[in-house]
Structures are given as C-alpha cells and as structure tokens.
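Everything on this sheet refers to the single structure shown next.
All protein chains of the complex are present and in place, except for one that has been dropped.
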Amino acid sequence: MKINGNYTLNVTPAVFWEMVMDPNVLEKVTPGIKELKEEGPDKYEAISQVRVGPVKGNFNGNLVIKDKVPHESCTLEIDQKSKMGNVIAEIVMKMVPLEDDKTDIQYTGEAKMSGTLASMGQRIMSGVVSTLSKQFFKSMEEEIEKRDKN
Amino acid sequence: MEITLTVNGTEFTRDIEPRLSLTQFLREHLDLTGTHIGCDTSGCGACTVTLNGDAVKSCTILAVQANGSEVTTIEGMAKNGEMHPIQAAFKEEHGLQCGFCTPGMVMVAADILKHNSKPSEEDIRHGLKGNFCRCTGYHNIIKSIQHAAETINK
Partner (left out) sequence: MGNFIGKSVKRREDARFLKGAGKYTDDIKLPKMAHAAFVRSPYAHAKILSVKTEEAEKADGVVAVFTAKDGCGEFGVPCGWQVDFKNGETMREPKHPLLAKDKIKHLGEAVAIVIAETLEQARDAVELVEVDYEELPSVTDPKKAMEEGAPLVHDEWENNAAFDWCIGNDRAEVEAALEKAHHVTEMEYRNQRLAPNAMEPRSYIADYDVNGDKWTLYTSTQNPHLIRLLLCAFALGIPEHKVRVVSRDVGGGFGSKIYHYTEEALLTWASKEIGRPIKWTSDRSEAFLTDAHGRDHVVKSKMGFDKDGKIVAHLTDEYCGMGAYLSTFAPAVPTYLHGTLFQGVYTTPLIHLNVTAPFTHTVPVDAYRGAGRPEATYLLERIISKGAQEMGMDPAEIRFKNFIPPFDGVEEEGYQTQVALQYDSGNYEKALKRGLEMLGYEDFRKEQEKARKKGKLLGVGISTYIEGCGIAPSAVVGALGARAGLYEVGQVRVQPTGKVSVFTGAHSHGQGHETVFAQFVADKLGIPMDDVEIEHGDTEQVAFGMGTYGSRSLAVGGSAIIKSIDKILEKGAKIAAHKLEAAEEDLEYLDGKWTVKGTDKSISFGDVSLTAYVPHDYPEGLEPGLDFSSFYDPSNFTYPFGTHIAVVEVDADTGAVELQRFIAVDDVGNVMNPMIVDGQIQGGVAQGVGQALLEEVVYDEGGQMITGSYMDYAMPRADDLPMIETDRTTTPCPHNPLGVKGAGEAGAIGSTPAVVNAVVDALAHLGVTDIQMPLKPQTVWRAMQN
C-alpha cells in the first residue's frame, strides 16, 4: 500500500526536526502510542493501540529513524506486530521550508500488511492511514501551540 | 450480566458474558441450533431471526442488546406441529438443498411478506440480497416465496 501526503506546519524545519527527534514529543503526538522506549540511538520500541472504525488492535514493534539529513529529511522504518497481522512500513519524510517560517512536511512511502489486516482490512487501510496521519499532524500543531505559549 | 428475553413465546433469563452475540446465545444457551453461523462479517444471513417483529442478522446483535425483546427463530415458525405456510412452500417448490441457509431464508421471507403481501420477483430478489444460498441459485427460493404469498393471501 502506498502512503503519501503533505501537511504544512507553522514552524521552521529546524524546530520540526527537533520535535520529531524528541521521543517525548513523538510519544505524545503519534496516534495510539502508549509507550515509546528508547532502545538505542534512533531506535525505539513502540507499543500502540490503534482503533479506527473496524480496525482495532494492539501493536508492538520497532520504530527506527534513519538516513537523517538534519532539517531536511529522514526515513522512518516501522515494524509493528499485532494479532490481527503485522505492518512493515518505510516512510521518507521531507521538510520543505516555506515563507513565514512555515514548513511543508511531505511524506511518501509504502506499507506492507499481513494476516487479517491484509485480508479484511486492506480495503479500508488507506483511509485509516490518512486519518492517522492527520491526527499526527494535528497533535503536532497542538504541541507547537503549547510550546509557543510557554 | 443477566438478561431476560422472550424467545418463540417463552421467557428466558440467563447470566451471560456481555460480548456474546445473539446467535451464540440462541445456539449455546438455549440450544436453538436452527439459527446458523455462515460468516463473520454479517454477509451471509444464515443467522437471520426476528427481533421485535423485524428481521435482523443475529450475529451483529449482542445478546445484551436483545434484553427485554421478543425474538422469533426458525424453531418458532411451525405451530402445533404444522409448518408455517412459508416453510410448506419451501418444501413444495424445492426451495432448499443442503438446508444450511434455509432458516435464514425462511425468516427473511417472512419479513418480505410482512411488508409486501404481493411481492414481485424483483421485490423478492431485492429482499433476499442479504442472504447467501450456494445451492439453489435462488430460483426455487423465489418460487417458494411467491408460492407462500399465494397461500397466505388466499
């Protein structure tokens, strides 16, 4: 399944970068994340519960951040297992600076699913992914607002 | 949790797990095994029963949701040993083969005829859309329902 989209945030690429690289922020903004444990440099163990419409499940697995080009781009490698099937995804995130200290976050990648997720969920998964991505950026915006207030 | 409901005219009270579906409740707790499970996505209709007079797929209803309701299953269709006119029509027109989808078909037929006493072939096909039959090609099920309509309207 292809994943791609973009979202414009009211921060500079540098601020966004700093936030994404902060596990505390990531844990807060990633939908469904219950726990994010740092396992090594840029490697986390993630436990999440995702529930969107008929797709519901407890996932756990790894999140690796690689190919880091600070303030420009990075690649997220996600490997999540659940009883309803597993997801392996690789997403390239690019931060394109815009005027007024804004950044357009462009992401593109591919996710591979297995088990029930694939046989019953595939049809609706692209909808689920887009909902989750929106949630991610919405939460990010909230974090940015909080940060600005402080 | 405890629920009380009337099934085929008899009141039952049972203590059940909240996640139990109405189908499983009927099959496992009341031994009414005429209501069948043919899928897990509400696609096949083998589990059709009437709940307060309307046909429902009992696999999509939790037993607790049926608390206080009146349920009729296939076992409640025949009266005093006499088959309901719909059941008799299915036999007359060979509207069943393996019999697995049949209880659901009879229950949905009752619902079709309740809302429309003289359904056209198209009305019946539309009404049967939620129920799979893999044996008959629906041909004789449609004839059965037409036959039943004639008997009932006499």
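Miscellaneous remarks
Note that the chains take the letters A and B in the order they are written out, and that residue 1 is the start of every chain.
In the analysis below, contacts are C-beta pairs under 8 Å (C-beta built on N, C-alpha and C of every residue); 3 or more make two chains touch, one makes a residue touch a chain.
It should be emphasised that the depicted structure is a prediction, and the values quoted were computed from it without experimental measurement.
Only one of B:51, B:77, B:110 or B:149 touches the absent chain when the whole complex is considered: B:77.
In the complete complex, the hidden chain is touched by one of A:56, A:83, A:134 or A:147, namely A:83. Of B:50, B:69 or B:102, it is B:102 that touches the chain left out of the display. Within the entire complex, the positions of chain A that touch the omitted partner chain are 83, 85-86, 112-120, 122-123. In the full complex, the hidden chain is touched by chain B at residues 17, 19, 27, 31-41, 43-44, 46, 73-75, 77-78, 83, 87, 90-92, 94, 96-103, 106, 121-122, 124-129, 131-142.
Going forward, only the chains that are shown with their structure count from here on.
We define each chain's centre as the mean of its Cα atoms; on that basis chain A and chain B are separated by 46 Å.
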